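For this view, one protein chain was removed and the others were kept in their places.
When the chains are written out, they are named A and B in that same order, and each has its own residue count from 1.
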Amino acid sequence: MREKSDTAIQKNIGKKKKKVAAKTYIRNNYQLYMMLVLPVIYLILFKYKPMIGVVAAFKNYNVFRGVWGSPWTGLSHFKEAFASNDFWMALKNTLILNVGDIIISFPIPIILALFLYELNSKVIKKSTQVILYLPYFFSWVIIAGIVNQLCSNGGMINNIITAFGGKSINFLTVPWMWQAVYWISGLWQGAGYGLIIYLAALSGADPSLGEAAYIDGAGRFKRIWYVTIPQIKGTISVMLIMKLGQVVSIGFDRPYMMSNTLVKSVSDVISTYVYSVGLQSARFDFATAVGLFQSVVGVLLLLIVNAMAKKFGEEGVI
Amino acid sequence: MVRKSLLKCTGFLLTAVLTASMLTACGSNTDSGSTTATDNGTTASNDTDNGETQEINVMIWDRGSSAPGTSNEENEMTKWIQEQVLEACNVKVNFVAVPRSGSDDKLNVMMAGGNAPDIVFSYNQSIFSNFASNGGLADLTDAYAKYGTDIQTNIGNIQYMGVVDNKQYAIMKRRGQQVPRHVSYIRKDWLDALGLSIPKTKEELFTVLEAFKEKNPGNVSDVVPWAMGGSTDTEKFYLSFVGSYVAELSEEDAYVYAENYKVFADGAIDGLKKLNELYNKGLITQDFATDTTTDIFKQDVSAGNAGFILADATEIFDLIPTLQSSVDGAEFVPLNCFDTPEGEYINPTEPLYGMYVMVPKTSESKADACVKYLNWLSDATNAENVMYTPEHTLDSAGVPVSMLQDELNEKGYPGNIADYNIVNDHFSFVDNKDSVVDQWANTYNFLSTDWFNSLYTVMNTNQYLYPTYPVVLESETTYGAKLSTMAIEYAYKLISCKSDEFDSLQQSEYKKLVTAGLETVLNDRRAYYEQNVAKK
């Protein structure tokens, strides 16, 4: 509601300006374009110029002849990927692991940030931020090592289970349990990163609104729901759009390091597929082709989600 | 709104791509045309015979072990090499450091960028074959014939591996001491406690494993008669055992089922089935397949829970001090007990050749100078001075004494001097039992000379070399990497499944392997042998 009236005001002012001071307006915009000069040069030279490399997806790429010197092969790399069962299984697993990640790791940092924001104790507040951020520095090799130690037959978790008379469980060999371990370790590693973003968003929010609600006698949870959340809604929506847009992409290290022989049916994902079929044998063209497929799907998803967000009156990323 | 901006966006993108493509198009000419000379600021002349000094850049692995204030490019070692080579061959050698981890990736990128050093190397046969067949390497045939005489005399027997299409594209590095890939070890103190002797056959081993399980001679909380790990990049935990169920192979079959393909040879399934039986009896680490980092395997060994292991030949040297400190009197001894159907042992070793030492196409003009340098390095005396520093000493048996990193650094050498020795590791003493045992015993003083004597005997019993040919078949390039991981997974799954599921699982997993190209590769290998080796 507030936002809408804001844009209305802005439009009104904009109209007035156009009439009254068109010159000033142009001059102001000119300055905005000046600001964009460096970033756009960067964008072209360092992001779009090397993008020619994507052509390798349609070539039989020979590194010594370069992208242009290599012969065309049309869609053969794509056909190879799409004809393989492994590819589709990897795609399915990628989606499952990513969606699970979003369900678990997306809301929790928001909840943590909201509660931490409400907390009075400065000591807990400050130390929580630092502590939850620490796992972000752990590489997946290390995390995989820790997880193996914790979850193995003689590991800490099973020691606790057996101490209470339970039977030890091998978490890492049962596919669904492995997935749970995968998601939880992702939460452990990434929660602090998200927390900081939302805390920064909350710090930018206007506390006087919350205080006003206090005086109105609104309860704490009501206040969080009706006053605090709407203030960081924009950030939440942007973060969610970006997450959903990347639901077909997956990093290499995490599934590769955490996986083991017995859970391959759920842990083989696109990045590990590309690694085993393409990169290990230096087939950069094949790897590029699969990467291109991921990019196109990712962009389509992004556009859909972005359009939906805008329909609901949220801020999009584009 | 969105659609409109997307349309505009496509337009903009097109322009951007076009502009950029023009930029790269111009750039690519210079990329492929220019040699490394400009990049590295060297000014070498192409003419060798007029006495002008040639300058070459040689790749050197960096392991972060340089002495304070020095680097892998400049230190006492490089200074010495520069002086010597300048005098001996009139070639000035500069070094370009490449981080050891990630070296192959970086090599790919540098080769593509046309700014690789003049001498580069890799252990990876596919990288070599990929470079050679795509025109990325300089042909060394003439230079090798002309300036490579010492290489020919010293290590000429392995140079066939560097030939593609009758052209010498790489100089092969000769490995040093010939050791088996994997060696088995057993807890001698446990055997003694049970009054058993070291098993000599698989049957005896099974009895011992059962006894370890039942009687727990070490009195440990969690006894693991046979400890295994679950890393998917090594076959060490099972291959020697499974291989011993395969009857002696003809040269053709030995090539077809070489190394990691042996798990598919006739009879191998019996070995896997036996392991499955042992696993289900609780004689093998129960959750080995999840121990992908092998941390738990190492813990079991060094905390004294493991009775029998298969490991990389000398890996155990690192684990024994910990074991000795955690368990009094604990002793792992090497043994041969995997008897083949012929009633013998078989110890497959690494091939004699190691790295592929190559000269990029962009450095073609320096091929002569490069071979001169490599030739100089292949000389045993020079190699010894590089490997052990020019100021090395000999022990009573005439074996060079290796210095530890601290000592090396103190004298201004990097910790990885051995990496400068890129052609010939095959010193005469590595074939002499006493010298090798002596050197081991000096370096690892927590084990006795007797212990090393028996290790040497175990290692040198019936060493076996798989036949190798200088070719990477196309199907191997396409499927090889994936297949070797899948083969390990195949074995792990079969070892750890329920006994009654073994046969059906074996069939379904084998089918997966066939889909992944297994039979194509095996057939291609057979066809290659029949056409290229058998006919000659």
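One rule holds in what follows: a contact is a pair of C-beta atoms (placed from the backbone, for glycine too) under 8 Å apart; a residue touches a chain by one contact, two chains touch by 3 or more.
Here is the rule we go by: contacts and distances are computed from a predicted model.
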{"item": "Among \"Putative aldouronate transport system permease protein\", \"Cation/acetate symporter\", \"HpcH/HpaI aldolase/citrate lyase family protein\" or \"Multisubunit sodium/proton antiporter MrpA subunit\", UniProt-listed name of the chain not shown", "value": "\"Putative aldouronate transport system permease protein\""}
{"item": "Identified contact with the non-displayed chain, of A:Leu199, A:Val227, A:Leu244 or A:Val277", "value": "A:Leu199"}
{"item": "Given A:Phe82, A:Phe106, A:Trp188 or A:Tyr275, the one touching the chain that is not displayed", "value": "A:Trp188"}
{"item": "Contact residue for the chain not shown (choose from A:Val54, A:Met89 or A:Met177)", "value": "A:Val54"}
{"item": "Selected from B:Pro99, B:Gly282 or B:Pro341 as touching the chain missing from the view", "value": "B:Pro99"}
{"item": "Touch list for chain B against the chain that is not drawn", "value": "1, 5-6, 8-9, 12-13, 16, 23-24, 27-28, 31, 39, 62-66, 68-73, 96-102, 105-106, 108-109, 112-113, 115, 123, 175-176, 179, 233, 295-296, 298-299, 302-303, 312, 314-315, 317-319, 321-322, 325-326, 350, 354, 418"}
{"item": "Those residues of chain A which, in the complete complex, touch the missing chain", "value": "6-7, 9-10, 13-14, 17, 24, 27-29, 31-33, 35-36, 38-40, 42-43, 45-54, 56, 63, 66-67, 112, 115-121, 124, 126-139, 142-143, 146, 149-150, 188, 191-192, 196-197, 199-204, 206-208, 211, 214, 219-220, 231, 234-235, 238-239, 242, 245-246, 249, 284, 287-288, 291-292, 294-295, 298-299, 302, 315, 317-318"}
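What we mean here is this: only the chains that are shown with their structure count from here on.
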{"item": "Chain centre separation (chain A, chain B; CA means) in Å", "value": "38"}
{"item": "In the complex, chain A residues that touch chain B", "value": "44, 48-52, 62-69, 85-86, 141, 144-145, 148-149, 151-154, 170, 172-173, 257, 259-262, 264, 276-277, 280-283, 303, 306-307, 310, 318"}
{"item": "Contacting residues of chain B [partner chain A, same complex]", "value": "1-2, 5-6, 13, 16-17, 19-21, 23-25, 28, 31-32, 108, 111-112, 126-127, 130-131, 134-136, 222, 230, 232, 286-287, 289-293, 295-296, 361, 477-478, 480-482, 485, 488-489, 492-493, 496, 515-516"}
